[in-house]
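Note that this complex is displayed minus one protein chain, with the remaining chains in position.
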Amino acid sequence: MNDTASPASGSPASGSPASGSPAAASIWRTARLVAGKDLRIERRSRVIVNQVLPFASLVMVLFAFALDNDEVLQRTAPGLVWLATIFALLVVVQRAFAVETADGALDALRVAGVSPPGIFLGKSLALAVQLLVLELLLIGLAVVLYEATLTATGAVLLVTTLLPATTGLAFVGTLYGGLAAGARGRETLLPLLLFPVVAPVLIGATRATEAAFGVGHAAIDEGWPWVGMLLVFAALFGVGGTLAFGPLIEE
Amino acid sequence: MSERQRPGREQPRQHEQHEQHEQHEQHGNEDSAHVATTQTPLTGPGSAATSPVGNGAGTGTRFTRILGALTLVAMGVLALFALVISPPDVVQGETVRILYAHVGTVWVAYLAFVVTAVSSAAYLWKRTSSLTWDRIAGASAEIGVLFMAITLLTGSLWGRITWGTFWVWDARVTTTAFLFITYIGYLAVRGLGGTHQQRARRSAVVALLAVLEIPLVHFSVRIWRSVHQDASVATGNTDVKLDDTMLFTLLLATVAFSMLYVWYVLHRQRVLHLQDLLDDKGLDLALAERRSEGRPDASAAAPTTAASTPTATVSAASTVPTKDPVS
Partner (left out) sequence: MDHAGFIFASYIAAFGGSAALAWYVVRRGRALGRQLPDEDKPWI
């Protein structure tokens, strides 16, 4: 922890779980501290803002070059938004764990006795915040570049879609990012592991966004079942990740 | 699960020496003692380079030899029935013959992935934790991936004739493809290196996450396709009316491929055992041995020069993390 020189040095205190408070409270405290640390690192380094957001915007422009047809772009705008999100997810996850492995910070956290579920939830939270900013930018770009239209009720559905979809992506990203980070420099494996898992999110979020944008005469109501599916996905991987993260980063 | 010292590992089995060694590492004993322990069997029977240590026995036993012979016979009979004896289908004609290979392999592939998941859970469960489970999981996944590939290939060939297209975005087909990719990823995770325990824990987690992932993929693809009502080629005209011979052939295919599966997992699990053992024992013996195969009198000078061969680099890389200061 110390060698990252990050201000979250309060976390060793949370490493003693049996300090009277229930374990759950300790986990949440760790999660908040880890998330705060990650977001502070981002605020100071601005890697996401200066590199990942431009990259994602570029992907949106490249899609337009490849598809080369206004109607097709309008039709496929929801899918392209989520495809660009998933590409960017890869970069963000690698960044999130490059921060940890560079100085052996993950090992240090583990040795310090910080609870793995707390680390998992904290990193997921920070990742989710970053992804949410990214998605809002991409949706804005879709409106500008691809002529996607958004009504008031559509916006409600869209926001409701974003939350579970982003949470699910963040959980999965943290889980497999931690796996690849433990393997030291085998980041090429990450897309192979990650992309099959996020396929349900791509399907669900794209359908819900289609309904929100009203693409292909989709009614708003058609979007809500997909939101339910995204919720199930996020819940399952939230629980699974919390349980699995400990054995995964333990060495 | 996160405890480093597992109660269940306190009594290592007698013959699995390397598990004892690994335990030494885990408990953070000094390296010199560890090296000394691993080296004893090497220096015991004299210079390893001059006299071969093993008598050349492979991974076969009487049981696997009998099973292997029976599998060969079953495969031969299967080829006979599938390609010659069984009649063409009323609707599909000769095309139905592809399905015998298709159904046999897909059954074994799914069986293999179930076995992988169960063995991974058994590894992670403290009371049954043993690297044998990990090796069974790995061996099972390997043959599962191969059979999944055969399944996808035969399925698309069959689909090309019957539906006029190699690929259908049907929930079952898509899930199978995802399963295939997921287990390729699983095998890649197994190859990441690190200690045997690291490999086992990592891959077991990935295998169990796959159990979570696959139903979700299947479910989402199914409702996705039910929303889009197009391209429903897979209806009606592909019913197979099975007569007794066809049913028997189908059963035979399942049995024959299952026998091959058991045979393979037995062998492969032993090969992985030997591989782990060799990794533990260090490179010296293996290299000296390999050299002595060519020149019987090339002896002790081997290790220094041999360290530059590819095998040496690979094994060295995989053994470095065992000396991780944090564990």
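A and B label the chains in the order they appear, each numbered from 1.
Operating definition for what follows: a contact is a pair of C-beta atoms (placed from the backbone, for glycine too) under 8 Å apart; a residue touches a chain by one contact, two chains touch by 3 or more.
Just so it is clear, the model here is predicted, and its values are computed rather than measured.
S.K.: Who does the absent chain touch among those shown?
M.R.: B
S.K.: Looking at B:Ile85, B:Ile161 or B:Leu251, which makes contact with the chain not pictured?
M.R.: Answering carefully, the residue with contact to the hidden chain is B:Ile161.
S.K.: Looking at the full complex, which residue from B:Leu146, B:Ile181 or B:Val262 touches the chain that isn't shown here?
M.R.: B:Leu146
S.K.: Go through subunit B and note every residue touching the omitted chain.
M.R.: Contact residues on subunit B toward the absent chain are 13, 15-17, 41, 45, 52-61, 68, 75, 79, 82-83, 93-95, 97-98, 101-102, 104-105, 142-143, 146, 149-150, 153-154, 157-158, 160-161, 257, 260, 263-264, 267-268, 270-271, 273-275, 277-278, 281, 285-286, 289-290.
Assume only the chains that are shown with their structure count from here on.
S.K.: Please tell me the distance, in whole Å, between the geometric centres of subunit A and subunit B computed from their C-alpha atoms.
M.R.: 32
S.K.: Along subunit B, where are the residues that touch subunit A in the complex?
M.R.: Residues in contact with subunit A: 1-2, 4, 124, 178, 181-182, 184-185, 188-189, 192-195, 198, 201-202, 204-206, 208-209, 212-213, 216-217, 219-221, 223-224, 227, 321, 324, 326-327.
S.K.: Which bits of subunit A are touching subunit B when the two form their complex?
M.R.: Where subunit A meets subunit B, its residues are 104, 107, 110-111, 116, 175, 179, 182-184, 186, 189, 192-193, 196-197, 199-200, 203-204, 207, 222, 225, 229, 232-233, 236-237, 240, 244, 246-248, 250-251.
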